[in-house]
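Missing here: one protein chain of the complex. Every other protein chain is in place.
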Amino acid sequence: MAGNTFGNIYRLSSFGESHGEAIGGVVDGCPPNIELDLNAIQKELDRRKPGQSAIVTQRKENDEVEFLSGIFEGKTTGTPIGFIVKNTNQKSKDYSHITDVYRPSHADYVYEKKYGIRDYRGGGRSSARETISRVVAGAIARQIIPEIKINAFVSSVGDIFIDKPYQALDFSLTESNDVRCPDLVTAEKMEAYIKEIRKEGDTVGGTITCVIQNVPVGLGEPVFDKLHAELGKAMLSINAVKGFEYGSGFCGAKMKGSEHNDLFNPDGSTKSNLSGGIQGGISNGMDIYFRVAFKPVATIMKEQDTINSKGEMVKMQGKGRHDPCVVPRAVPIVEAMAAMVIVDFYLLNNIFKA
Amino acid sequence: MAGNTFGNIYRLSSFGESHGEAIGGVVDGCPPNIELDLNAIQKELDRRKPGQSAIVTQRKENDEVEFLSGIFEGKTTGTPIGFIVKNTNQKSKDYSHITDVYRPSHADYVYEKKYGIRDYRGGGRSSARETISRVVAGAIARQIIPEIKINAFVSSVGDIFIDKPYQALDFSLTESNDVRCPDLVTAEKMEAYIKEIRKEGDTVGGTITCVIQNVPVGLGEPVFDKLHAELGKAMLSINAVKGFEYGSGFCGAKMKGSEHNDLFNPDGSTKSNLSGGIQGGISNGMDIYFRVAFKPVATIMKEQDTINSKGEMVKMQGKGRHDPCVVPRAVPIVEAMAAMVIVDFYLLNNIFKA
Amino acid sequence: MAGNTFGNIYRLSSFGESHGEAIGGVVDGCPPNIELDLNAIQKELDRRKPGQSAIVTQRKENDEVEFLSGIFEGKTTGTPIGFIVKNTNQKSKDYSHITDVYRPSHADYVYEKKYGIRDYRGGGRSSARETISRVVAGAIARQIIPEIKINAFVSSVGDIFIDKPYQALDFSLTESNDVRCPDLVTAEKMEAYIKEIRKEGDTVGGTITCVIQNVPVGLGEPVFDKLHAELGKAMLSINAVKGFEYGSGFCGAKMKGSEHNDLFNPDGSTKSNLSGGIQGGISNGMDIYFRVAFKPVATIMKEQDTINSKGEMVKMQGKGRHDPCVVPRAVPIVEAMAAMVIVDFYLLNNIFKA
Partner (left out) sequence: MAGNTFGNIYRLSSFGESHGEAIGGVVDGCPPNIELDLNAIQKELDRRKPGQSAIVTQRKENDEVEFLSGIFEGKTTGTPIGFIVKNTNQKSKDYSHITDVYRPSHADYVYEKKYGIRDYRGGGRSSARETISRVVAGAIARQIIPEIKINAFVSSVGDIFIDKPYQALDFSLTESNDVRCPDLVTAEKMEAYIKEIRKEGDTVGGTITCVIQNVPVGLGEPVFDKLHAELGKAMLSINAVKGFEYGSGFCGAKMKGSEHNDLFNPDGSTKSNLSGGIQGGISNGMDIYFRVAFKPVATIMKEQDTINSKGEMVKMQGKGRHDPCVVPRAVPIVEAMAAMVIVDFYLLNNIFKA
């Protein structure tokens, strides 16, 4: 109810502030007897961690996950998996200049109004460090359903976008560049643009596209818990996300029924896939794909006018080490959330199959 | 878990197929001592009902709601509100031609694969008649928080869209035309276009914009149950929805931080509102606004190729009485879902205020 | 959250007051393709209905269930099952004498204090008529798991009790007498005693024992949702219940470990079964048995002192037609709640088996 639990059958309860002792969580509902590849989990954390490349924040955080329960002799036991990632490089001093100041388009103001108290250190719970728990839980989720392929990638940065359908892309190239864009020509342009933006002391938004393949028919629980509704909620719960569309998305709203309908092949697959792999809220066995919009990071290095807690106008300027563009590091987070949603419905779907 | 319950504190459990006895639901968690205006609830149902204008389906359904519990001497009692709307005009014959056929871009195929059984009468549970329960529950929700204003309207049909910010619109005009577009010049174009599309035997998509005003600061439960994440899920759970964006939305993904940040006024309000009234998942007291994309209705009057349950290719053509464009009738549904989300967080927020 | 939903996978949302239009509910999570025997469901309602014998209340209520959705051509479809039972014989006049009076050991006082409003007609939502929804949902549940046998019976009335282990009883005799006690000699004594009590204008308490056989190993979700913890909650949620014990129960608290331990047979069954079929919160394949204590009905025909809503002392005397002893009619309710708990865990257990 208080907002820190995600999922029904496969369920993450998350905790931790950016400058507290640790970020962590409890995964309940993981099936037993899964042989966990702990390195693969750590690798996902490494994909989201700061300091990994020239175009992300240069903070150094090792973000090593420690598992505290639920695993015995390398296998899951069916009991809850508790884990923590210690906060080792948090410099609370970096935030002393904002103790009393509400940063524009940050959550400082609303957190203080809602809770009547403010943990001003690095955004506290509203920090993107919170997504560490998501990445761990998502990485475990993926190992439950290794046959289902989840590939996210950066599809646009500012006005620069991939001008191809996802079918024309080679996902194995996503990790070959710092932007995480599998179209290498576009990736180069994006990277140059991000560097330019950073030099300006500014930030820029972008989009991530995610493709999920090999999903069995039948996942999703209409009428409220439709598969795409849960995917949408999952994505919108990620910091900085402003929009979600799947299949034809907003373009579909301009089309005619005769253009939009996906005609069947005799085997139940469809000739086109504007439905995005989901019909009536239930997976139909075709590729699921969706797109997520991220706003530009709110912390910029330019001077801005803002207010303090007394309602006085003050000047402020971003300090510390921040991302000029959030999407490269958000790719593993999108994948993690998608994995949690898919596993949740996958397990739920077993109920009536057994 | 099985997908027919929405909300946490204010909770709707919905039931009913298009051609069964009745559509209905149970609203649990409605505060006691609310004087219910039953006419206002019926009026919302009338806004969504078929046959109300020349540009929607010409089926005649009266859709009168009967309340069975939870109301005593005109007031809510705090106990669950059970209600039904009888299905009076359902002609099962109309669907006899598709008993065995999977309609393209409908839920027929996935329902049969998921449940191993198919109620072929009018789409069964996947029919848009299911949204009747949403409209009733949403109309009750609105009466709990009359001070909060929720206005949805049709913002585009096909390529025709309102070319103004919502602040330039007069919401009192929304109901003045059949399209439910408050910009009358645009409304006229939309109406003409929908009639043309219908004449072609085709259908067309559109978007609905929703504006929520007078929301107190503090609604939303990060990190997973962010206010916009729940709004997004609510909207995506409506039939035919393909996308959701709030505030700057997908446009925000193209912007720079220096352009996108909403600077504060001394009283905590913001000069711009690209955040869409929500920061860090919590309402900040500014207007909340979002946009929802609807695909074109899948049932068209043109002949289409499709398959039957034996995997044989067959020809089919839409019969019966269907909407050429879903958005005019979806306006009250969008408002209802928004109302349920807002009330749920509103009540939850009381917990720590008392 | 507001207390009118029971279960996780197999979930009943219940509504209805004793003197409103109808009692009803929504069952969500029922597996598809179950051929429902509707007569068997009605039969369970008949077992709980008033006026069925000389030792229960003489009110006449037919309590006929109408199904509104979720069933097509005799089979469940996997969509929610909505149902209602109309209130046909409710005489609100019977309650006019208590409009303003709080009856001792009834819920009148607390409902008014909690909700700030009182539906004084026959107890409103706190009436035992509410259990109608439970009986319907439980009767459906039993048809999902016909192989699991659930038998409840009256094990004591006042000081009269069955002095045999349940293994010595023939459950087929439970319905042979009005008390629902399978030990016929004891049944006769109980019946005579209840008639005597009724003549006195008094009421008396009793206990019900329930035996569940053929449960597979593995139901129950430690550490909080242990099988017996959910059974206990289910039973304690029934009107008038004051206690629950399973297996050795309160007697077990007097025993030594060397006496209490259930030693294994080579096949994993146990020689004794003081554990009551549940170890560590998980079914072990042995018979599950538990006992439920019901207090005497609060409405007596003798004059009592009480207060009205102004805090004035007033005299009152029960009117209307009430049960001298609640346990005979509570037998099908205990079975229904047990069935819902078992089905819920049964379906949940499928998740990790598939």
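The first chain written gets the first letter, and so on, giving A, B and C; residue counts start at 1 in each chain.
Here, contacts are C-beta pairs under 8 Å (C-beta built on N, C-alpha and C of every residue); 3 or more make two chains touch, one makes a residue touch a chain.
This one's a predicted model, so the numbers in the text were calculated from it and none came from an experiment.
Visitor: Sort by label and list the shown chains the missing chain touches.
Guide: A, B, C
Visitor: Of the listed residues C:Asn4, C:Asn87 or C:Thr174, which contacts the missing chain in the full complex?
Guide: In the complete complex, the chain left out is touched by residue C:Asn4.
Visitor: Looking beyond the chains shown, say which of B:Leu12, B:Val26, B:Ile84 or B:Leu347 touches the absent one.
Guide: Once the missing chain is taken into account, the touching residue is B:Leu347.
Visitor: Footprint of the hidden chain on subunit B, which residues?
Guide: That gives, for subunit B, the contact residues 1, 9, 31-32, 78, 347-348, 350-354.
Visitor: What residues on subunit C make contact with the chain left out of this view?
Guide: Subunit C touches the chain not shown through residues 1-6, 8-9, 14, 102, 104-107, 109-111, 113-115, 125-126, 130, 156, 158-159, 197, 202-207, 217-218, 220-226, 228-230, 232-234, 236-237, 239, 242-250, 252-268, 270, 274-276, 279-284, 293-300, 302, 304-307, 311-313, 348-349, 352.
Visitor: Which parts of subunit A face the unshown chain closely enough to count as touching?
Guide: That gives, for subunit A, the contact residues 1-5, 8-9, 11, 13-17, 20-26, 28-29, 32-33, 66-70, 72, 75, 77-82, 84, 114-117, 119, 121, 124-125.
Keep this in mind: only the chains that are shown with their structure count from here on.
Visitor: Quick one: label the inter-chain contact graph as line, ring, star, complete or other.
Guide: The chain contacts form a complete graph, every chain touching every other.
Visitor: For the copies subunit A and subunit B, give the interface type as same if over half of its residue numbers appear on both sides, and as different if under half do.
Guide: The interface is built from the same residue numbers on each side, given that over half of them are used by both copies.
Visitor: So, what's the distance in Å between the C-alpha centres of subunit C and subunit B?
Guide: A distance of 39 Å separates the two centres.
Visitor: Averaged over CA atoms, how far is the centre of subunit A from the centre of subunit C? Could you give it in whole Å?
Guide: 46
Visitor: Cα centroid separation between subunit A and subunit B, in whole Å?
Guide: Centre separation, subunit A to subunit B: 27 Å.
Visitor: Two-or-more-chain contact residues of subunit B, please, as numbers and ranges.
Guide: Subunit B, residues with two or more chain partners: 1-5, 8-9, 14, 114-115, 125.
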